[in-house]
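In this view, the complex is presented without one of its protein chains, the others remaining in place.
Moving on, here comes chain A:
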């Protein structure tokens, strides 16, 4: 048996963990965006509420971009390949 199959590089493992955590956060963020669009389409929000939700989501998006940048991650790094099910997050 070869001993070189698993590369135990601590730095790489830390980076993978950050990417995984940010992927989950990104999934939740995108679900919130979807839910917001659905509620706007249903028409049960006031203009003021729409504006506030939009602003909050926009700030979250910016914060995510900052976090990605800090950890040297591209948007496409935050995703999981689920094999036959496709990817966790939609790809552009």
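To be clear about the criterion, a contact is a pair of C-beta atoms (placed from the backbone, for glycine too) under 8 Å apart; a residue touches a chain by one contact, two chains touch by 3 or more; residues count from 1.
Going forward, contacts and distances are computed from a predicted model.
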item	value
Candidate names "PTS system galactitol-specific IIB component", "RNA polymerase sigma-70 factor, ECF subfamily", "Potassium-transporting ATPase KdpC subunit" or "GvpL/GvpF family gas vesicle protein"; UniProt protein name, chain not shown	"GvpL/GvpF family gas vesicle protein"
Hidden partner chain, residues of chain A it touches	1-2, 33, 36-37, 40, 47, 50-58, 61, 65, 75-76, 79, 81-84, 86-87, 90-92
